[in-house]
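The other protein chains are all here in position, but one chain of the complex has been omitted.
Chain nomenclature is as follows: A and B, assigned in order of appearance, with residue numbering initiated at 1 for each chain independently.
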Amino acid sequence: MPMSRGVLCALAGFVLAVFSCPGPVVAGESGVASPSPVDAAPHIDAALAAPRIDAALAPYIVGAKRSGYVYALPETRAMQDDEIMNPGFAWVERGRGLWTEVEGANGKSCASCHGPVESMAGKAVSYPKWKASMNRPVTVERQINFCRVAAMKAEPWEHESPQLLAMTTLIKQQSRGLPMSMADDGPMREWIDRGKALYFARRGQLDMSCKHCHDDHPGEKLRAETLSQAHVNGFPTYRLGWQGLGSLHRRLETCYEQMRAETYPLGSDEYVALEIFLTDRGRGLPIETPSVRR
Amino acid sequence: MADENKPRVRVPKTAKKGEIFEVKTSVTHPMENGSRKDKDGNVVPRNIINKLVVKYNGKDVFGGDFGTAVSANPFLSFHLKAEESGKIDLTWTDESGAVFTTTETITVEG
Partner (left out) sequence: MSNNENERRLSRRDLLVAAGTGLVAVAGIALAPRAALAAEGEADKLMADLIGATKPAEGKITLTIPELAENGGAVPVGISVESPMTDKDYVKAIHIISEGNPTPNVASYTLSPACGKASINMRMRMAKSQKVRVVAVMSDGSAYIARKDVKVTTGGCG
């Protein structure tokens, strides 16, 4: 016996709010919701209204694709733009320290093979990348661990460990401003399709798919928040809500949790497939790592 | 990762005498307010950076005392007036007694 969609949504909203909001909710003086969150951020409309697009946003808009930067408040954008204000650059600095740190049985550091980290400029734009020797695609994270194990004979770093986040952020930052241009031919095609299927699959207690927010309603408000197009060009990203930096896979996990769905392990093939589909979908957007988001 | 909490600071390398310049600084610190719980439901003990001392050639010129309402990974900018070449020392201290310091040098011309 199906519940009406309204009831289901209301129930879902309650679950969503209770589980996802240990912190503040939209609250006026009385603790009651602001009646019109839709009007709360007129700059979004102003920013997106053609033809008056803010020139500063132009690099973050490619055709119909809009980076999450475009949907962020000006204060959050300012935080991303300044290297001291942007806490993500602390991870870049940590990565720099690790780049020259000798580890493992071979007595090597990253720098032993690659020289200065600037040699990584432009490398991240083609990731995830097909690795024939492994017969699978590798993310930047996986490539780093491949180097650690194969070339350095060191232990791989765990997904979401401070070290792997720092190194991934450092390497992607070397491609900051360059357009994402992953290969989409050969065996990558199959992974794009696999990620696409996941993106459109209804999941969890809310019975939603990624597209219900990010394709159907980007730029619109969900409560007080502006939905984005779900682009991946800024990861790893510093999220104000996390009070820290995290990977794309952690963000995907958060999304599934918010949909009240089972999550996959970080680094799993499901998240890699989604990463590949989303990278293809956001093709051409500039890498912003480390970005700053709400 | 020894320098994990090394503050990041930006000051101009050179300035004209009398010029007012901005000092921007940020330090990586969770600013635990004592009410957050970890994954296992245990309260994470309070530990915040509660003090910043800024010295310009050894003289106290600016300082801060902080409560739990300062955001994680604190950011701060303030201004100084270029009087003489020398060192600008920033010292952040947290409640566990950890000290995070940096020294920047500035050359003052004219």
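Just so we're on the same page, contacts are C-beta pairs under 8 Å (C-beta built on N, C-alpha and C of every residue); 3 or more make two chains touch, one makes a residue touch a chain.
No experiment lies behind these values; they were computed from the predicted model shown.
If you put the missing chain back, the residues of chain B touching it would be 20, 33, 35, 56, 59-72, 74-81, 83.
Listed by residue number, the positions of chain A touching the unshown chain are 5-6, 9-18, 20-21, 23-29, 31-34, 37, 40-41, 72-73, 75-76, 78-79, 200-202, 206, 208-209, 211-213, 216-217, 220-227, 240-241, 243, 254-255, 258, 294.
Convention: only the chains that are shown with their structure count from here on.
Work out the mean CA point of chain A and of chain B, and you get 29 Å between them.
Considering their complex, residues 1-4, 6, 8-10, 24-26, 28, 30, 71-73, 75, 77 of chain B touch chain A. Every residue of chain A that touches chain B in the complex is listed here, in rising order: 82-85, 87, 89-90, 93-94, 97-98, 162-163, 166, 243-244.
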